[in-house]
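A single protein chain has been omitted from the complex, and every remaining protein chain is retained in its original position.
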Amino acid sequence: MKTYRNELWFETRSRREMINITPQVGECLQASGIRDGLLLCNAMHITASVFINDDESGLHQDFEEWLEGLAPEKPYSRYRHNGFEDNGDAHLKRTIMGREVVVAVTDGKLDLGPWEQIFYGEFDGMRKKRVLVKIIGA
Amino acid sequence: MKTYRNELWFETRSRREMINITPQVGECLQASGIRDGLLLCNAMHITASVFINDDESGLHQDFEEWLEGLAPEKPYSRYRHNGFEDNGDAHLKRTIMGREVVVAVTDGKLDLGPWEQIFYGEFDGMRKKRVLVKIIGA
Partner (left out) sequence: MKTYRNELWFETRSRREMINITPQVGECLQASGIRDGLLLCNAMHITASVFINDDESGLHQDFEEWLEGLAPEKPYSRYRHNGFEDNGDAHLKRTIMGREVVVAVTDGKLDLGPWEQIFYGEFDGMRKKRVLVKIIGA
């Protein structure tokens, strides 16, 4: 059994952003030399998400509005978590979007459906944050 | 380490449907010959879900109403994604329900709790779509 581990670093320019990280995750897989197995990709921070969906800008705006409706950023006083912080909403938004994805590895490739793309979802950005890629297989 | 891969195909008769796929996933496991490991089951399409819950028709109606409340199908103009499509709501509904499940494999069986059943959740159906089953173990 082979394993591989790497961290991807992100620092977004705005509080919320969605970044297609499929190319970087694919590079990790290639570097691993693993042909067959499972790949875990997770946010290492609790106000960010790794999720799979479509790379379509209209959809990403829909996500933004929808998440703001379900867990509004303001007023900050809305959340008990916001004593010394202002990111209560980010914890909830990331919960909806999910922490992690597990992707099959087949023939040395990410075994994704035709429109599946892996995204980093940032909900409290403008600082350095990490994503973990862990692969096990043969 | 052994691995196994298979695709399950679905074409629902209505836009939204929930199908218990535990038997098919169990058949994959049996075919794999794997006795101990991890099984990934994920929708390969971004408007469908694989999730685990109870096989109870009242609950499934509750899911339908609840998801329609959180991300209504209509008016289609509600979503920016709906330029050439009408499935913006399906992307959001699937996000709530989740893309994938990872299930332990023990003694050659799906290691599920007493009421856990695996479902395919379709939110934009009436066309052929796929679910991936990938198993690794010994």
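As written, the chain order gives the labels A and B, with residue 1 at the start of each chain.
Keep in mind that, in the parts below, contacts are C-beta pairs under 8 Å (C-beta built on N, C-alpha and C of every residue); 3 or more make two chains touch, one makes a residue touch a chain.
As the structure is a prediction and not an experimental result, all values here were calculated from the model.
Enquirer: Pick out which of B:Y4, B:F51, B:Y79 or B:F123 touches the chain that's been left out of the picture.
Expert: That would be B:F51, which touches the missing chain.
Enquirer: By the contact definition given up top, give the residues of chain A that touch the hidden chain.
Expert: Against the missing chain, chain A presents residues 1, 3, 5, 38, 40, 42-46, 70-71, 79-83, 88, 91-92, 95-96, 98-100, 102, 130, 132, 134, 136.
Enquirer: For chain B, which positions touch the chain that isn't shown here?
Expert: Contacting residues on chain B, toward the hidden partner: 1, 36-38, 51-54, 56, 58-59, 61-63, 66, 70, 96-98, 101-104, 106, 111-116, 136-138.
Following the convention adopted for this analysis, only the chains that are shown with their structure count from here on.
Enquirer: How many angstrom lie between the CA centroids of chain A and chain B, rounded to a whole number?
Expert: 20
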